[in-house]
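A single protein chain has been omitted; all remaining protein chains appear in their positions.
Moving on to chain A:
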Amino acid sequence: MSVIYILITVSLVVAVVFFIAFVTAVKSGQFDDSYTPSVRMLFEDELVEKDASENEKSEPSK
């Protein structure tokens, strides 16, 4: 019978984890700019293909 207590507690813990994730996302500024990332996302492929060789030379390790 008491399994319902465990289930609800677990579901609440999961919910709270998501809530904390939301707060951290807001805090890190992810909701400040909702446009640029949508454009940036499309760049990556082209870049790697074209400049793979050049990247290795000119960019030192991080």
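The criterion applied here is as follows: a residue touches a chain if its C-beta (ideal position, glycine included) is under 8 Å from a C-beta of that chain, and two chains touch if they have at least 3 such contacts; residues count from 1.
The working rule: contacts and distances are computed from a predicted model.
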{"item": "Choices \"Sporulation protein YhbH\", \"HAD family hydrolase\", \"GMC family oxidoreductase\" or \"Macrolide export ATP-binding/permease protein macB\" - which one is the UniProt name of the chain not shown", "value": "\"HAD family hydrolase\""}
{"item": "For chain A, the residues touching the chain missing from this view", "value": "1, 4-5, 8, 12, 15, 19, 22-23, 26-27, 29, 31-36, 39-40, 42-43, 46-47, 50-51, 54, 58-60"}
